[in-house]
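Let me begin by presenting the structure, written as structure tokens, before commenting on it.
Shown here is a partial selection of chains from the complex, left in place.
Should a chain be cited, it is by its letter among A and B, assigned in written order, with residues numbered from 1 in that chain.
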Amino acid sequence: MYSFNNDYSEGAHPLILKQLFSTNEDQSVGYGLDEHTKRAEELIKKKIDCETADVHILVGGTQANLIAVSSFLRPYEAVIGVETAHIAVHETGAIEATGHKVITVPSVDGKMTAELIASVLERHTDEHMVKPKMVYISNTTEVGTHYTKCEIKELYEFCQEHNLYFYIDGARLASALTVEDNTMFLCDYPNYCDAFYIGGTKNGALFGEALVIVNDNLKEGIRYSMKQKGGLLAKGRLLGIQFETLFTDDLYMKIGEWANQMGRRMRVGIRTLGYPFLYDSYSNQLFPIFPNEVIEQLSKEFVFSVDSKVGEDHSCVRLVTSWATKEEEVDRFLIYLSELTNKEI
Amino acid sequence: MYSFNNDYSEGAHPLILKQLFSTNEDQSVGYGLDEHTKRAEELIKKKIDCETADVHILVGGTQANLIAVSSFLRPYEAVIGVETAHIAVHETGAIEATGHKVITVPSVDGKMTAELIASVLERHTDEHMVKPKMVYISNTTEVGTHYTKCEIKELYEFCQEHNLYFYIDGARLASALTVEDNTMFLCDYPNYCDAFYIGGTKNGALFGEALVIVNDNLKEGIRYSMKQKGGLLAKGRLLGIQFETLFTDDLYMKIGEWANQMGRRMRVGIRTLGYPFLYDSYSNQLFPIFPNEVIEQLSKEFVFSVDSKVGEDHSCVRLVTSWATKEEEVDRFLIYLSELTNKEI
């Protein structure tokens, strides 16, 4: 059984493991104040071309999101996300557990729009309702789509006009940055949002997400919040070493490229066999629609998840590729699918 | 500069790193449902001789404590700890951030007693005050002392009589389990508490703490709480692999033994040179009292922290040893100290 279930099925990219190995005996100070973490932060700031940003490396995505939101917002302020947003659905109410409402709006292909935000602002008019104060998006989105620079710019400008913070969840940022027609580069992020995080866990690290805070007003006290929420790792250098490696010799981009390349190979193959997709995604997450019988057969050889039913006889499945995905397994999947397809006929 | 500053200055015990390396390419399911984690849980349950316990491996100590407390207690219930308790002082109000008060009492050598708990119960009589519901201790304590089985039994029985949960923070459990005259073995823990955690971070792991829930009433929903608080690691197997290794061939005990052995070497040496200790500790944490001038000189060669002032001219420092401590560095410290001592004379 080979798994296309997600992009965190394997360990770390070998270069990362090598670095952990070679630094293992060194002594360093704890809690992210070590030299590796400092170097990682500097590398990131250079790459995003923003020396004034604050970088804090956290262990996981839910942790990064809950620390960011609860640190940035006042108690009665709320965050707006699309209905499929990770913080709205798949974090077991982590944001609410810090006291903040997540206001959801239907999405367009998993994406937020200025109109959707406007509709929320219109409805929230006084102190009997929460105060919308932050917009959350993911890039790539939870359904594999990605934002253009133009779209992100429009969202950010709308947020600025309406005194809202704009925060981007980059759990799969490597894929977003290297998607075929990408126009939103790493150095653009500080210009078009107040804060974002650069995902490590799903992009080749053992774990780790680098929270980047651009807006000066949001910087204060974040390490207190990190400690309070269980997000300061004693051996913080583990995070530093990983991001140091990811941001050396463009490893982060290479990881995204390979993931997307395998995604493309998979996508083209599936499309060629005549199957439609629920979402028009060009990243490392694909959502093809198969007959339920085909899915049943595929499940005998490959691991993946069923996203949703499509009519009576079909379902949408989610296939995910990563830095670790083997080309031959993609091909084996396509051949197997092709055989199933022919049988059908 | 060699560091005796803490027991998390280095990476992981080499055997752990080796295991991470050799399993790196394997695919596994996420979030702690993989085979390694299951095996680690089984190994732990065998070692503590309690098949009915639930084991959940978390990333860090503050995280383990805040998840345990907030999952075990109702909103108005409070936890009792000594004034030096980690949850009371060094977790940036993590427990309070989940809504619960930490009631503190002065300690006896860093330890809790039944009398101290009784004094809290006496004062908390009705719904205008929080309801004390849980007793928290650390073993070893924050000041390096350890509990005898007799002491822990007394605390547990008192808790049982008074309908209180008894929870043991085992951040430094390896040291507690292998301290010279230890009488409280790993298999005793399930008999004398409702829940405890087996620390990994400070005992040779890269990170990781295994929360063991013995009391059936406290088991429900803990994985929901883990996810909500950012404590479910996507690549959960990293935790599994580490505890699998720690609980194979008694590595966990060996790690504790070496840390204590280095502690003892240090302690005997310091005592021989005529210096007193603030706490009578036999574990891997020592709190000797030195003249401030001596401390200043020591600081030029070794890293450690100053715990507290003792009079005008002296201070208590904290020295910590671990699995990674080098015998020759302990000796170098003692020789250096001896030279400083003679100079003084």
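Worth a mention:
Rule of thumb we're sticking to: contacts are C-beta pairs under 8 Å (C-beta built on N, C-alpha and C of every residue); 3 or more make two chains touch, one makes a residue touch a chain.
All values derive from a computational prediction rather than experimental measurement.
Displayed in place are 2 chains, all sharing one sequence; the entire complex defined by the structure file totals 4 copies.
As a convention for this text, only the chains that are shown with their structure count from here on.
With each centre defined as the average position of its C-alpha atoms, the distance from chain A to chain B rounds to 34 Å. Against chain B, in their complex, chain A makes its touches with residues 2-3, 5-6, 8-12, 14, 17, 20-21, 23-30, 59-63, 66-67, 91-94, 97, 201-202, 206-207, 224, 227-235, 237-238, 303, 324.
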